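A single protein chain has been removed from this complex, and every other one stays in its place.
Chain lettering (A, B and C) follows the sequence in which the chains are written, and residue indices restart at 1 in each chain.
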Amino acid sequence: MPPRTPIPLIKVDVKKAPWEQNPKPHNRWHPDIPPVAEAKAGDLFRVETIDWTGGQIKDDDSAEDVKHVDLSRCHHLSGPIRIVDGQGIPAQPGDLLAVELCNLGPLPGDEWGYTGTFDRDNGGGFLTDHFPEATKAIWYFDGIYASSRHIPGVRFAGLIHPGLIGTAPSHELLKIWNDRERALVEGGEGSTTLGGVLHTRPLALLPEPKGALLGGVPTDTPAWARVSGEAARTIPGRENGGNCDIKNLSRGCKVYFPVFVEGANLSMGDMHFSQGDGEVSFCGAIEMSGFLELKCEIIRGGMEQYLTPMGPTKLHVHPIFEIGPLEPRYSDWLVFEGISVDETGRQHYLDASVAYKRAVLNAIDYLAKFGYTKQQVYLLLSCCPCEGRISGIVDVPNAVATLAIPVAIFDQDVRPKPGGPPVGPRLLRRGDVAKATYEGSKPLTINACMCGGGH
Amino acid sequence: MPPRTPIPLIKVDVKKAPWEQNPKPHNRWHPDIPPVAEAKAGDLFRVETIDWTGGQIKDDDSAEDVKHVDLSRCHHLSGPIRIVDGQGIPAQPGDLLAVELCNLGPLPGDEWGYTGTFDRDNGGGFLTDHFPEATKAIWYFDGIYASSRHIPGVRFAGLIHPGLIGTAPSHELLKIWNDRERALVEGGEGSTTLGGVLHTRPLALLPEPKGALLGGVPTDTPAWARVSGEAARTIPGRENGGNCDIKNLSRGCKVYFPVFVEGANLSMGDMHFSQGDGEVSFCGAIEMSGFLELKCEIIRGGMEQYLTPMGPTKLHVHPIFEIGPLEPRYSDWLVFEGISVDETGRQHYLDASVAYKRAVLNAIDYLAKFGYTKQQVYLLLSCCPCEGRISGIVDVPNAVATLAIPVAIFDQDVRPKPGGPPVGPRLLRRGDVAKATYEGSKPLTINACMCGGGH
Amino acid sequence: MPPRTPIPLIKVDVKKAPWEQNPKPHNRWHPDIPPVAEAKAGDLFRVETIDWTGGQIKDDDSAEDVKHVDLSRCHHLSGPIRIVDGQGIPAQPGDLLAVELCNLGPLPGDEWGYTGTFDRDNGGGFLTDHFPEATKAIWYFDGIYASSRHIPGVRFAGLIHPGLIGTAPSHELLKIWNDRERALVEGGEGSTTLGGVLHTRPLALLPEPKGALLGGVPTDTPAWARVSGEAARTIPGRENGGNCDIKNLSRGCKVYFPVFVEGANLSMGDMHFSQGDGEVSFCGAIEMSGFLELKCEIIRGGMEQYLTPMGPTKLHVHPIFEIGPLEPRYSDWLVFEGISVDETGRQHYLDASVAYKRAVLNAIDYLAKFGYTKQQVYLLLSCCPCEGRISGIVDVPNAVATLAIPVAIFDQDVRPKPGGPPVGPRLLRRGDVAKATYEGSKPLTINACMCGGGH
Partner (left out) sequence: MPPRTPIPLIKVDVKKAPWEQNPKPHNRWHPDIPPVAEAKAGDLFRVETIDWTGGQIKDDDSAEDVKHVDLSRCHHLSGPIRIVDGQGIPAQPGDLLAVELCNLGPLPGDEWGYTGTFDRDNGGGFLTDHFPEATKAIWYFDGIYASSRHIPGVRFAGLIHPGLIGTAPSHELLKIWNDRERALVEGGEGSTTLGGVLHTRPLALLPEPKGALLGGVPTDTPAWARVSGEAARTIPGRENGGNCDIKNLSRGCKVYFPVFVEGANLSMGDMHFSQGDGEVSFCGAIEMSGFLELKCEIIRGGMEQYLTPMGPTKLHVHPIFEIGPLEPRYSDWLVFEGISVDETGRQHYLDASVAYKRAVLNAIDYLAKFGYTKQQVYLLLSCCPCEGRISGIVDVPNAVATLAIPVAIFDQDVRPKPGGPPVGPRLLRRGDVAKATYEGSKPLTINACMCGGGH
């Protein structure tokens, strides 16, 4: 008979710094970061994680901590966990690791989170050319619901999920990552791999020893120097899963990860209480510490059986996700559209990213008519359960992207009506997010016609 | 007391050619195409439409009609309809036209549809570099359900919607469209407005008198020559709505369109029995003739009150959509992911279109393991109620896109399991779509590791 | 290749009387009523039906037609339809007949319906001791939505379904029905088969030649006299399905009926645009004429394989229903509770009917605080998509029943709030249903504390 209570595998203490945790987290991907724990297929085990910045962001009313955040230290992952089968034989490269997310939640005693936008010169966000300053909103949780003193008038049920979960890359896969990302950076401006209009931020984050936490790799050793110089940053999602930021990856879901190294070496972190599709503000979900209760199953040989490589090597694969029945159900949605024409009126070719930017900008301006500041809406659309869709991707030259927002999360009716949105005394102003001035010199994207509140 | 039965406003006869219909449809956008009917705000009225190709595609087992389709003649729209208020005063530029889609369906006696991919040299599709040949699948409808003799083993409930609905552009807006699309074509290869990897197809379709149908504009007149030389093609979605291809725009939904010309001049067509997000195969929904029962409401001044221009003029706006409670509800979804690394392994920068291409390719190869050909899955993902999401758009350098497929549409369990997908006698081959050989000379995108069925 | 358009099997003309229809409908259950049409397993066929009263109720503002309705003539069923397999062999007693409801709707040109309560002395309703007068509300349909000039302020999407559908009984089954219903009537007051408190209405409706319509049985013959004297009334649901009034039996559902006679002899009618669980007002759904598009499948021997008789003979079985994914989804519900204590305060033992009566009475009084009359709410709860649940049936002595109402159907927020419901100018009175005075002498159930509007 299996134990009926989750096996406590990895614990954290949110009062301590990341490097003081036991076991130590890691914030880079590398096959040589050793496992800190082992779990058997079929066991239900519990993993705690600190928030992705490792405690840099505080529950207060200033955005200075967001502005000066040290991103070289993010994300802080719990693991790696070595997965073995009932006979103790570890997962092997070529297997598929089925991970069921049985329960997820904030850490008892630490039931809060934050959403922010980074300063344009320190991370930025999807709309950083419009909103260059750091901002912050703090959220408290009433069970399934989140609400914020910085964005009054909204409340929604969270779909708690790990922003980041994945298996360790092999040396070969790691080299592929580093090579292609370095080529992008070296290609620079004018590269055909750039759509152009989103190029307001760093192209990629290459390996960087500064700020690296490597779990059990002994510090001040040649091994540490080597691994820290090679290890991939955790920001992008890649073949191993990683920072895939899939907002519906919540309680009851299952992920099928490719296994690249013996034992699979599963790591996770960056818990989100809720997130919108796209996580547009970058520090964009409701970020929190949290726990996961998981079960693993090893599908022997499943990587070859189920995943077709889509690229030059057999490592160019992606995980598969299975989403279950326990989502909030909303009956009414307001949907904003964008096409691949940018804010200057220039036509782009089937560029879904440009189209989605337009859809988000449209939604921000629309909702700002109801008493919110644009910064409040920007953060809200990053963390509420809104859906970002690729609606049309073939009708040259325009991609069509849509952003659907459940109307029930607002305490007022935000649908269009004869008579227009509330004005005068009917318009309720609703506080604001914390802000920190942008002191850099990059130009804003000014929309000649944008004249609402907030800027 | 209003009449209790929808007012029959525009009828079609599917046995006749487009130019034989009365009133004549139009297949270009231009402010000088005169209204063919008038409807009063609050009235429930009925509009019939022919299918988008105007009867070029037949219910048979050959894809030759798809291969040689004349796209210069598409789409065939019913309208324009002039909208007036209760006092007979027409909608004015600057108003918002709220259009409620009360009921939608196939035409009685014509309950079938088709899905196809165009030949790479005549329209192509999202994956035309992988699948250059024309293909076709025919669907029959059992009430809410669609099934196809060309793709046995799947069946799903349709979300019937108009692929194309919109108001007429003003002269000023039309000029903006033509200018920006011409600039794209003239920019050509290497333009920063191209993400590059999707550039396998025409950049844009500029005004083209050949094939133009202009409704009530008298043929063989200077007016016809001028309008046909200026009128915008209907392929892309734009500020007036148009070919927005939003799959959830079904029974009970409401769209808020900007009004650019007196009377609004609402047109619609391209009815879909069902579509997947992105409509990836281009001829991609279940295309059909059909009817719409609509109600309009004029929100005076609503364009300025509710829509913020997002571009250099006050015409750079988008419609807003409101989606209602009557959708199929599926409990379980299988989700495929793509990141912005292309099939050659090259890294692209936050390119959601590339990421979505990867997600779709992943899903095709996965499902092909269950007995379908890749061409069957490609068509299926274009027309079944799958969801295409922009999951991550900020984690440099990778955009993450996902494609979620409801598992209940298959008559077998397509989830990963120990033991792998069905093999040997357990694997049921399931016919195939109609195909027409590609005779052009453009190179295929070959995935070194793609070795499944179908190519 | 099957025809792609539903086969028109039975048509009606709503301008004609029931007995003028061709083929003639029937309003009794009897094995000797001959089939009027035949359908093959797998075919999609279309059946039209007149409304259940056969046109007795008019679209006007008087309830006199409801008050004086002739119930001996109800319901008017289309059929029987003989079902054969691909080889022409009819369904046999002991088979299971799977009937898929592919599409359902009002008849084009007749898009309206009615809801009413009967006069206490001519049919009554669930709450007839509280509301003895005949009332009526007329509904018009905007596609999926229904709204009424008699109950302004509400609008909801319909779940169109046949109130009545079933197979013909065999002679043996018919005798069982007649025997047990006659025993009930003969037992009369004080019978242990009565819960008592609901005994405000006729106990059962025994065979009655007056008003009988027997389809193809030739009138003025000994056969007619015999059949009309034996044939079961259509009011109650029984082993053959019949008037089961399951509100979710809508588009895409499947019913598995037992077959009692050769050919199954399937009949149907009493189309509802929408109904609440329980159909409490008796004339209680949105009653209309309509059409069904169906497919049948014969499961040979399935009655024995799948249905366990629950009673003294092997005919004591029930159909099974399968409900599909296309329902309205509502996110928020207000739930009213009732326990098995009646309005006089008397305790009943685990009586779910009493408990449900309490729940409905509670909901009526609650909603009447928001400007509706009690009669409006009574009709609304009978026809809107509310859910009636048996929540607790074991906690002696109280059964607990609940009535859940989707809040989105109202154009105001009807949830409890500090400050109480709207009063003074905030309270909007909202017209009323048509009423016809009760002229009988039966006593009202007076609730000492009931003091709201409407009585």
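Following the convention adopted for this analysis, contacts are C-beta pairs under 8 Å (C-beta built on N, C-alpha and C of every residue); 3 or more make two chains touch, one makes a residue touch a chain.
Please read these numbers as outputs of a predicted model, since none were measured by experiment.
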- May I ask which residue of C:I7, C:A37 or C:L203 touches the chain that does not appear here? C:L203
- Note on the structure: Touch with the missing chain holds, among C:G79, C:G153, C:G278 or C:P328, for C:G278
- Item | Listed residues A:R120, A:K295 or A:R346, member touching the removed chain | A:K295
- Which of A:G88, A:G143, A:P222 or A:P443 touches the chain that is not shown? A:G143
- Task: Write the list of chain A residues that the hidden chain touches.
- Result: 1-2, 4-6, 44, 59, 100-104, 108-112, 140-145, 149, 157, 251-252, 293, 295, 324-330, 408
- Message: Touching residues of chain B against the unshown chain: what are they?
- Response: 328-332, 408
- Message: Which parts of chain C face the unshown chain closely enough to count as touching?
- Response: 96, 98, 125-126, 176, 180-181, 183-184, 190-196, 198-199, 201-205, 235-239, 243-248, 256, 277-282, 284, 297, 299-302, 305-314, 316, 318-325, 329, 331-339, 341-353, 356, 358-359, 361-362, 365-366, 369, 387-402, 404, 415-418, 420-421, 447-450, 452
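Simple rule for what comes next: only the chains that are shown with their structure count from here on.
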- Item | chain B-chain C separation of Cα centroids, rounded to whole Å | 41
- Message: Averaging over Cα atoms per chain, report the distance between chain A and chain B in Å.
- Response: 31
- Task: Averaged over CA atoms, how far is the centre of chain A from the centre of chain C? Could you give it in whole Å?
- Result: 51
- Query: Multi-chain contacts in chain C: which residues touch at least two other chains?
  - Reply: 328-330, 408
